[in-house]
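What follows is a single structure, written as structure tokens, with notes after it.
Only one protein chain is missing; all other protein chains are in place.
For reference, chains read A, B, C, D and E in written order, and residue numbers begin at 1 within each chain.
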């Protein structure tokens, strides 16, 4: 199993959710984060001075899926979260070794 | 070392904390998340129409423990977070390679 | 690639950010968490009774870096987040297998 | 029948201030519920104001203040405000009507706290209209509209019986019918937004001066007395509740503001009859008594959710009796128990306990009827996701 | 020329209450924008109050209330408040000036909602000063300062035309010039802080009693009438909007409070001329009409962002016409259409539509000029990070 962590623009959440659901991925966990990429955030001009707004609000989505679903999820997120401008976000994939359902008592180990 | 990530009902947090502490697990990090499982959230009836409330508030608990403690923690959480109804949550286990204590300068590598 | 997760005192965020930026690490994701370590939080005296405030607010910083940058980042965080008192926090390192840039479509797999 | 501009100015502003108390009740209670129900809690107060306004101008005012029928209810003389004009004695009749209207609205708003986080909106609207008509209006008539209580000489300067006993004991009855919140007693339901509660409390305290002093219906010495004892009683209640809770643990701000409200409730029936030193005693005792009642309520595992019963019900009952104890003829023309007038104390007792019985029983019956027919309560799923989303389709972005 | 203490007391307090409405507008709208713009939204209201205060005491008051020049504008007699003294007829002249001032301030504050989340602060200040001088002041003069509308006999008791049509249609013009928010219609821009909006709404409702009843400029039966119909119309509007939206889906608290505001706007020009039952109709119709307008606005994909146009513009227009329909001589001395006075209805129509045209066109021109010269709008990046950070260097810690 893998955990796919996507950090996206808040305004793209709806699109991402919809497109994932279409592909059959409903389950997910989201929360508000702030972040900056290598660009150190957004640069506003203010009376000739640079004024960098770092730590822009983003939404982090965590989705745990089977190994062979990783590519589909990545592509779906990428397509639906993209605007082409700085700040579109990143996707990280990391290993998950055990998944337990609290109610179902289902226990998947890899 | 492993990180155990549990996504539980907010109202079960106290019970989970207490039961973990009894077993000697005090350390943890928590934060508010929202999420849905495969059921796509909760379905309310509204004038005959289905009205799905997705993204229900949950609490995520992250606990980093030694490998041989993983099972105890999973079972403790599972027992104390369970109601038997949809929305009880999930537990994920993922690898942690290094743990550093900022104050103690303790450095555990696996 | 590795994800470095640091849980630090909120009041140390500025220092950590600055020192990381100096070393060339701008990119990061942060969010508010609450947590306690093995000490079970902070103990206040109240009319002779112990009164434990657990779940102290902290900030979690996630930084994904190349393998050979891990040590520098750990040391930088450790140096800038330390006060020497209980509650300074922890750093965890975990594996990241794929990194995708949503805008750049850059795709790094390990 | 001439208007006095000063008195009219005073009552106009007082009416606006009492109106503000209704949303303030919403904020006060909204801060005490879980965040998923805060919008619902505030909205219920606004909705109380809206429906009572229409009820009052069509039927409520005349039922309360129409010519007395058998000491029990007012006749239909003023139906649809017929004959309620811009003239009046001191203040315009219309203004008197409006001043009374905002009292009726706040009573219903207080009642909503007993069913916090689980009431079905549509049922609340039906219930609210019935409750105002069948519980509030008769009580207003008895005390102020020429009913039996007034004839008997019962004193209720600003609505200890009419507003607070009715809503407090009503809330208790309602909470018993609707049942406990899911998880009550099992997991924590701590107030989640205390600053909102403190803001609501501040606006309530502010409006209460209009509630009590405005009840003099004139800008005179009696209004000033009511104003002063209101301030003192609130302060005294805040301090005793805070002090008592300090002995048990930490002095919460919620205890402090609850004590202030308890003091305000306690002085409400008395404020035109007692002096400043009595106000210290009344406020302080109300603070202690209501705090004790709250502890009792928790001990008994009653989910009268936000303590309208402990504070408004018991505080109002205490205030009605205290009026009979501390009243002094030099202020309001009537002496109380400590000045040897046992009769007044007995009258106060009869009045108050009849009000307790009537509002509890009638509210219970009304609630049962609603519950058996259209259902008072939301479904379990709706309660779980919270009324903001379930009833209003809205949520706070946190 | 003698002062009446009761009237003076009333108008003093009313002026303070109307002043409070300006920050209340900020809170009301602040709760509806995304959290990154909430400080900006509230600050714009305060800034409106500050700049209009200085404008009014220097030039605005005399343009509005100086001796009439050709029915169009006031002369410079009172420039810098020259000759505006502590005496007066019933109330001090200075107080009348201040009461009018706070009306001008709130009109500008309402207007800010049309450019929410994208206006450049410096440009807003320039625009605001021009708008108050060239749009608001003439309208105030026409209706209340001896201008053509007043001479013609147009009725506007508390500012339906002057305040609400001007700001509502002004907001529409302004929003057309500044353009839509980035992403409008593409992604969700749901209100993020509804409790703040409800708080703002509560304070608006409270202040509106002063706005309307205070416009009697005396604490008398007419003020009481204005007070009562204001309360009724608000309640009625809240219920019809809530009801209509309930048919389509869930009854949001935002719909409820918007309906109340619609009812308040609708009754504003009428409150000194119509009675309680007409108020139920006016408020109820305003609620439905403004809700319909809002749906139309959304359907047309107009980003008149927080519905000042739908509620204040269309509500004010409706109110002006309704005054001509429901006015009854027994209250304000003039009969309306349903009592056979067709003329009054026509006068109301002329007055209202001229106000609509004037405020829309003039605002549009002013906005265009500002936009072409110093630019109305922040940059795309600034809009993206939000005005709190971009314009004020501040942010909420959430």
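FYI, a contact is a pair of C-beta atoms (placed from the backbone, for glycine too) under 8 Å apart; a residue touches a chain by one contact, two chains touch by 3 or more.
Note that the structure is predicted; figures quoted are calculated from it, not measured.
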item: Displayed partners of the chain not shown (whole complex); value: C, D, E
item: Per the touch definition above, residue among D:165, D:235 or D:352 touching the missing chain; value: D:235
item: Identified contact with the non-displayed chain, of D:222, D:314, D:327 or D:370; value: D:222
item: Contact with the hidden chain (one of E:47, E:73, E:270 or E:385); value: E:47
item: Residue touching the undisplayed chain, where the options are D:125, D:210, D:308 or D:352; value: D:210
item: Contact set of subunit E toward the excluded chain (per top definition); value: 3-10, 12-13, 15-17, 19-20, 23-24, 26-27, 30, 38-40, 42-43, 46-47, 49-51, 53-54, 57, 80-81, 85-88, 91-92, 94-95, 97-98, 101, 121, 196, 199, 391-398
item: For subunit D, residues in touch with the removed chain; value: 4-7, 9-10, 13-14, 17, 35, 190-195, 198-199, 201-203, 205-206, 209-210, 213, 218-225, 227-228, 231-232, 234-236, 238-239, 242, 249-254, 256-257, 260, 275-277, 280, 331, 398
item: Where the unshown chain meets subunit C, residue by residue; value: 11-12, 14-15, 32, 42-45, 53, 56-57
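In the analysis below, only the chains that are shown with their structure count from here on.
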item: Contact network partition after subunit E is left out of the picture; value: one piece
item: Between A-C and B-D, the pair with more C-beta contacts; value: A-C
item: Centroid spacing, where centroids are CA-atom means, of subunit D and subunit E in whole angstrom; value: 33
item: Inter-chain centre distance, subunit C versus subunit D - centres from mean C-alpha coordinates, in Å; value: 51
item: Length of the line joining the C-alpha centres of subunit A and subunit C, rounded to whole Å; value: 19
item: Multi-partner residues of subunit C (each touching 2 or more other chains); value: 31, 94-95
item: In subunit E, residues with contacts to at least two other chains; value: 250, 398
